[in-house]
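One protein chain omitted, others in place.
Chain nomenclature is as follows: A and B, assigned in order of appearance, with residue numbering initiated at 1 for each chain independently.
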Amino acid sequence: METLVTILAGVLVTVATYLLLSKSLIRVIIGTAILTHAGHLLIMTLAKLKTGTVPIVGEGNPVDPLPQALILTSIVIGFAVTAVSLVLAYRTYQELGTDKLDKLRGDPDE
Amino acid sequence: MNNIIVMPMMLPVLIGIILFFLRPYIKAQRVLSLLTLLANIGISVYVLQQIQQNGIMRLDFGGWEPPFGILFVADSFSILLVLTASIVAAACLIYSFSSVEPSFEKNFYYSFVLFLIAGVNGSFLTGDIFNLYVCFEIMLLASYVLIAFGGRKGQLRESIKYVIINVVSSWIFLVAIAYLYGVIGTLNMAHISERIAEVGQTPTLTVISVVLLTVFGLKAGLFLYFWLPGSYSTPITPVAALFGALLTKVGIYAMFRVFTLMFYHEQQITHTLIGIMAALTLIGGSIGAVAYKDLRLVASYNVVIAVGFILVGLAVATPAAIEGSIYYLIHDIIIKALLFLLVGIMIAVSGQTKMDDISGLIKNHPLLGWLFFLTTLSLAGIPPLSGFIGKVLIGEGAVGAGAYVLLALAFISSIFVLYSLMRIFLTSFWGETIISQDEEVPVRKGWLVSTCILAVGTIALGLGAEPMAIYIQDAAETLLNPQIYIDAVLGSN
Partner (left out) sequence: MKINNVILRTVTKLVFFIILTLAVYLFFAGHNSPGGGFSGGLVLASALVLLFIVFDIETIQKGLPIDFKLVAAFGALLSVGTGFGALVFGENFLTQAFDYFNIPFFGKTELTTVTIFEGGVALVVVGVVVTILLSISEDE
């Protein structure tokens, strides 16, 4: 199971890298979101995937609750970052009239 | 139980939220945000005294004892940085009062400045590596909003790059934390340190430490500073000053914490790597500082040089060098804010950004000119200003460790700093006054007040090196003896 999820995380990183390297701004932002989710899968795998009971002392074979807390926190942060970057991308598109990264380079004399 | 040490982070958050409800009342917003920062200064001075008397303080959130809960730890190093950050932020806020447009002020400018400060202070104080990541993100989220304030074309363009670079580097941070948790099984920094000391720093752990070094290198602008000059030269002046003074310093702080508390066993690998990166940073920053004529780019490259300089201290890691680094870190927070504010005033007064287009400013603005001269001297490390002691101590440490290449590079870079700023001073302040007094924008009182506060700060830090030495020695001792920190965190209450 761990192997499968690790491979899935790897595939997500590949997809994200492809998107990050594309020219369209919106694709780059989607790329960062997918990248973050690959990170979440990684956290989950590193803490061992297993079925167990709730982590209360004395109740059988408990799972590690910490990775879930970390992932939830990280999802919230990723959500906020994606939201902010979408607004920023939209404003940039409005002001500069393009969402192509190669046109966002700036003037050579600046 | 030391609830007071959560205040430097939570007070700005609370006030920042309250300011959302006071949207139309700009005056109330200004007063409240300034009062918050003044309260932070008071709190950090008090906590600093407490630490001298009773040792390191810690606060377990929600009563969950370490290593199970998250916690804040206040040692001399972090509180000194909190104190300096609060002073600098207060000065930048005073500058904002007379420079930021009312439309920005109504769009929650002060709230986001306070959130930025909260993130910075949280990063300094936290004792948990995942919480460090969260505080980094709070700081970065606020900075994403602040960097775009103004909405000029170039600004938005640079903001996008800044955001994407930081999102990717935060992701690497997350991955490093995941690996660390997978290998060590804990996230409490003191507990990690203890476990690493038990099992030894295996190659896997060293690799993780290098991943962390990459992250902090990106955040602090250590060698991976390619994004820094562009991003730091676009925002409005007070925001640029806050960025230049604080954001890279948080990365440097994290590096000091991680490589003195946790990964100090394989110094020939990690610290050598830091040394090489610091050397390359010094070279690259020096070239950049003399290559550009845009005032803000020169100031940004000066930030890069300082990062390299401070990390020379960490790379050699002798007691004198660490002490010097702490000293120089505090000095650099103050002086970089001052430099960015002065450059901002010069641009605001003349309406030009290139040094060749500005000339003879000193005739109409003598105070501004001499403040800039003072900044130049302080950055170059002329006694009795604050840059001197840090440089001497780092130099002493480098000699002690036999790192002569680093020593030479560090001091040659100081000459480049002096040259790059002297060039601005000579071309822009001396020479023929090409701009008549009624053409130019008048200097406002708030601009001079804020820069004078910082100038007094750099003089006081230089002259008051003796009384400061107790705190800085204490901070260095804690950094060099991780056991003190571990005992304070994992010991019983």
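Just a few scattered comments:
Definition applied: a residue touches a chain if its C-beta (ideal position, glycine included) is under 8 Å from a C-beta of that chain, and two chains touch if they have at least 3 such contacts.
Small disclaimer: the values here were computed from a predicted structure and weren't measured.
Within the complete assembly, B:18 is the residue of B:18, B:197, B:211 or B:463 that touches the hidden chain. From the options B:37, B:59 or B:394, the residue with contact to the unseen chain in the full assembly is B:59.
Summarising the interface, chain A meets the missing chain with residues 54, 72, 75-76, 80, 83, 86-87, 90.
In the full complex, chain B makes contact with the omitted chain through residues 1, 3, 6, 10, 13-14, 17-18, 20-21, 59-63.
Heads up, the rule we're going with is that only the chains that are shown with their structure count from here on.
Only residues 130, 134, 137, 140-141, 144-145, 148, 151, 153-154, 156-161, 163-164, 167-168, 170-171, 174-175, 177-179, 181-182, 187 of chain B touch chain A when the two sit together in their complex. On chain A, the positions that touch chain B within their shared complex are 20, 25, 28, 32, 35-36, 39, 42-43, 46-47, 66-67, 70, 73-74, 77, 80-81, 84-85, 88-89, 91-92, 95-96, 104, 106, 110.
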